[in-house]
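The other protein chains are all here in position, but one chain of the complex has been omitted.
Moving on to chain A:
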Amino acid sequence: MDDEMEKEIISDNKEAEALQKKHLSMLDRLSKRQQSRSTSSTEPSTESTSSFLSRFSELKSSIESHLSDSQSVASDPSQLKPHLDKISESISDLEKLVAQSSYFLPSYDVRSSLKTVSDLKRSLENLSSELIPKKKFSFKNKASKKERDSVVPESKQSIAPVYNSVQPSYVARDSPGFRNKTGEVLVGEFKESEIGEFTISDLDSCEVRIIGCIRALFIHRLKDCRVYVGPVTGSILIEEAEGCVFAIASHQIRIHGARRSDFYLRVRSRPIVEDCNGVRFAPYCLSYGGIEEDLRGADLDAETGNWANVDDFRWLRAVQSPNWSILPENERVGILDISNSGTERCVFIIASHQIRIHGARRSDFYLRVRSRPKVEDCNGVRFTPYCLSYRGIEEDLRLADLDAETGNWANVDDFRWLHAVQSPNWSILPENERDGSVDISNSENMNEEV
């Protein structure tokens, strides 16, 4: 057994020894091979692909970072040109490197690095054409490009400011118009005289009445005004109005920058709004003696229905613009009568069986009347009981069957307001504003029966 075992061990040892030898020699060979390889590679280090690639990518990333810097350099035009020149130089250096290394590089690497170079060149070109416009166009394109860029936002911004431009730098002459007034009634009558263009501007809480035809009307900056105008044969341009009521008739109507305003229109073409809000439209309802003739003369006698065909230049969609609406019928005023022949700011103390009042404005009526009094085309009229006295008036009243107070002074029928609610055109004169008894014993005036 022992022998056998020993034999085995020896043989094992022998085998192991042999194996180890083999292994060592292999290691030796390996290390030798390694050595020879490493020595061979150290010598032509500039000709290795890997070192070329690392050098190449180093240069490439430096060029790329310079390229991306250019945007910030661009703010200083004097530095931009040398900066771009420098990049262009480094790109050509890179190209040279590729050319020098091409004889030992695998063809794939040559192709890919040449492609990288041309990509870099292209991005430099793009950048410089972006930052410095091409020579070909430079003298004009440069200027116009900047101009155009600055013009666009300006024209957009200017929408509000332009309306606010205070005074035109050029006023050739005083053109006819109503300007810079507060709380006034302004009346223009152009029945006989031919009037050209007319301006209504910078009014606050005014009432404007224009009777007769005018050629062109400009309205600018009104606040809380009422503007009643006869036919305009040309066009009307309204800019900036707030809290106003307009009754206007024209061939063309443009409304810019109006807010919370009502427009009673007659217009041959489609009216337009631009930058408006809360504007409402209704048909024209102006009246004065001879308006029919004026409307006919201005070719505006026919209702075209265009008062409702409003184009909103700020709302170019199929659905209704939120900026304007139709004025509901029950909120419309009746006929607006601005006849000068009409009665205004008067006080009447009258007694009769029947009383009809037409076209009166801002007047007070002290009435005794057997039937219900009637108003038509009136505005701002107020009613209160009769208060006249003179010697013998009781007898006169009795003879006229007017001695009893019927209370009808307050039962006014407005023929221009056939709605259940109280007419906006008339009211009861508050007691504290009423006159006491008016004694006219020696003279008879302020007495009118219609």
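Basically, contacts are C-beta pairs under 8 Å (C-beta built on N, C-alpha and C of every residue); 3 or more make two chains touch, one makes a residue touch a chain; residues count from 1.
FYI, contacts and distances are computed from a predicted model.
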Identity of the absent chain, which is to be given by its UniProt protein name, from "Autophagy-related protein 101", "Proteasome subunit beta", "Cyclin N-terminal domain containing 1" or "ADP-ribosylation factor-like protein 2"
"ADP-ribosylation factor-like protein 2"
Thinking of the whole complex, not just what is shown, which of A:Ser48, A:Ser88, A:Ser269 or A:Thr406 touches the missing chain?
A:Ser269
Residue of A:His251, A:Arg332 or A:Arg362 touching the missing chain in the full complex
A:His251
Which of A:Ala74, A:Leu97, A:Ala216 or A:Val438 touches the chain that is not shown?
A:Ala216
I'm checking contacts with the chain that's been left out. Which of A:Leu237, A:Ile335, A:Leu397 or A:Ile440 qualifies?
A:Leu237
Name, in rising order, the residues on chain A that touch the hidden chain in the full complex.
140-141, 143-144, 147-148, 151-152, 155-156, 159, 162, 165, 168-173, 175-176, 194-197, 199, 201, 215-216, 218, 220, 234-235, 237, 251-252, 254, 256, 268-270, 272, 274-275, 299, 311, 313-314, 316
